[in-house]
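The other protein chains are all here in position, but one chain of the complex has been omitted.
Moving on, here comes subunit A:
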Amino acid sequence: MVEDEGIRRYVAHAILWIGIAIVAFPVYIAIVASTQDNALIANGQMSLLPGGHFFEVYYQTIFVGTSGSTREPVGNMMLNSLVMALAIAIGKIAISIISAYAIVYFRFPFRMAIFWIIFITLMLPVEVRIYPTYKIVADLHMLDSYAGLSLPLIASATATLLFRQFFMTVPDELLEASRIDGAGPLRFFWDTLLPLSRTNMAALFVILFILGWNQYLWPLLITTRDDMQTIQVGIRKMITTTDALTEWPIVMATAVLAMLPPVFVVVAMQKLFVRGLVETEK
């Protein structure tokens, strides 16, 4: 059955390659389109091979923007998106690890009630509470600001629950040993709990960064000034033009640029994530 093994392997690889091709083809088209001349694309004569306009298209995309009236360099949009995504990811992790610590390790009145209130917010995503949230942000004069973009999205039940579950698996003896070693609540949190949570934080960071990066509805509502636009909103605006041709190479370049940070985060964090899975530290 040795020959059979070989054939099976080729078949399996062939299927995998077909799958990869299906998934990768649109990405490839985007990259190719971003290096072509706009007139060519508009004529419907787009080549499947990369064109020669790579540098000029990307230069224009990042530093100048489209030639429309409300032009905005994509570099600035990326900065806005990056600030927002980082603030959401870091803010969520910080808030939820602290609240989970309080809920798991301290006895205070209405502890379980508070836990359930946090839990219930899971059922109220941004889209559901968008009007009251908008009202609050507007009343606080946070429209068109980084705070307005990120703060309302920071409070997180999911991350709190995840850290709570993790803390409950940390043996009680570690806390007791810390108490005997003279470590107070803050020291225990900082010296023991945080290092043990490192892999959880890495996993959460990946998820939350992408979640923040891909926000569309909230930034669309909260930002009106062009220089506060995020990249997801920017792409949409570039496509719908009223008085001119859509500049497809720039749209595609923007899409490619929009993909890069999440890819970078996943690749960078994956190493930490996998290492954490291999070396179980408990």
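Keep in mind that, in the parts below, a contact is a pair of C-beta atoms (placed from the backbone, for glycine too) under 8 Å apart; a residue touches a chain by one contact, two chains touch by 3 or more; residues count from 1.
Operating definition for what follows: contacts and distances are computed from a predicted model.
Chemist: Absent chain per UniProt: "Multisubunit sodium/proton antiporter MrpC subunit", "sn-glycerol-3-phosphate import ATP-binding protein UgpC", "Cytochrome c oxidase subunit 1" or "Chemotaxis protein CheW"?
Modeler: "sn-glycerol-3-phosphate import ATP-binding protein UgpC"
Chemist: In the full complex, which of A:Ala183, A:Leu220 or A:Val256 touches the chain missing from this view?
Modeler: Selected residue, touching the omitted chain: A:Ala183.
Chemist: Among A:Val64, A:Ile114, A:Ala155 or A:Leu174, choose the residue that contacts the chain missing from this document, as touch is defined above.
Modeler: Of these options, the touching residue for the absent chain is A:Leu174.
Chemist: Against the chain that's been left off, what residues of subunit A make contact? List them.
Modeler: That gives, for subunit A, the contact residues 171, 173-174, 176-177, 179-183, 187, 191-192, 195-196, 279-282.
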